[in-house]
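A single protein chain has been omitted; all remaining protein chains appear in their positions.
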Amino acid sequence: MVEITEEPIDIGAVIASVRYSGGGAVVTFLGTVRDNDEAGEVIALEYEAYAEMAVAQMRGIRAEIETRWGIDHVAIVHRVGRREVGEVSVVIAVASPHRLQAFDACRFAIDRIKEIVPIWKKELYPHGSQWKQA
Amino acid sequence: MVEITEEPIDIGAVIASVRYSGGGAVVTFLGTVRDNDEAGEVIALEYEAYAEMAVAQMRGIRAEIETRWGIDHVAIVHRVGRREVGEVSVVIAVASPHRLQAFDACRFAIDRIKEIVPIWKKELYPHGSQWKQA
Amino acid sequence: MHVRVVLFAMLREQKGVSELELDVAPGTTVGGLEARLYPSRQSGSVPGKLLYAVNQAYVTRDHELQDGDEVAFIPPVSGG
Partner (left out) sequence: MHVRVVLFAMLREQKGVSELELDVAPGTTVGGLEARLYPSRQSGSVPGKLLYAVNQAYVTRDHELQDGDEVAFIPPVSGG
């Protein structure tokens, strides 16, 4: 499962999509909207994606994980649009036989998303807003 | 949330229990019953716990995480009894402002569970069974 | 020849549109197109460091455009 969506992410469905009988370890990362950042209080985020390319890049991350760890049970779903504090913006799930690889691959996935996937967020403050640059 | 239970674990409820508005990163570990181990094909596991002490030890792990990372949004639920291949035996959820700490704390939690929490599993094979030692 | 430029985030807001249709000379590179669209970068309006994509894959600045290409200038990404 690799998706960019405007709809709420069904966390259970993302996790279910990677589970298999040989995958004893399932590591999941949820990114949620925090109420603060370096710039201070945050009231919401606006996510914008170059959707087709973002999906292609996320598929590329899955391929990198398969090459590095031999893990082919990886799901990545990123939600876009205006997201309020506490809402889930991204869900990554990785299943593998052993937990260390699952942790490493899941951490790699979120790191890479922040490096190469064309998604941008604008932080909305009580007064003003700003596109986050890295 | 820290529990030993015979009932199916509600993964969504465990995750929900750690989420808060400052916790932008939520890392979850699910342990599920694999269909194989060093000894070969596994058809099911039987988990047994020293329940009161196991809960006390899991609370201790939460305290260790608070000391090491300052993270106080940690849930650990372990299921016991006979578990078939693919069933979830343990769910750990950790929420923190930043993802690296959430990954490290979650990994620490499952490592420590395997070291100090009095829970045992018997592997059931097509022919025979064996208590797993370590 | 003809290319389509797709704009996102601050670049979209700055131009006030999410797509531009442009005629370019054969042999035009991505970097050449950038220089045409952003002749002088005003402080804050365009990030210092852009990446480039053609037909939804990253390319380098010297990549030559083809007729019908979809070109994107990618500001620093911030998903997650």
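Assorted remarks:
By written order: A, B and C. Residues from 1 in each chain.
Operating definition for what follows: a residue touches a chain if its C-beta (ideal position, glycine included) is under 8 Å from a C-beta of that chain, and two chains touch if they have at least 3 such contacts.
Computed from a predicted model, the values in this text were never measured in an experiment.
In terms of the touch definition stated at the top, the absent chain reaches B within the entire complex. Residue positions on chain B in contact with the hidden chain: 31, 47-50, 52-54, 56, 78, 89-90, 110, 113-122, 131-134, in rising order.
As a working rule, only the chains that are shown with their structure count from here on.
Of all chains present, the one whose mean CA position sits nearest the global mean of protein CA atoms is A.
Taking each chain's centre as the mean of its C-alpha atoms, chain A lies 25 Å from chain C.
Shown for chain A are the residues that touch two or more other chains, namely 31, 110.
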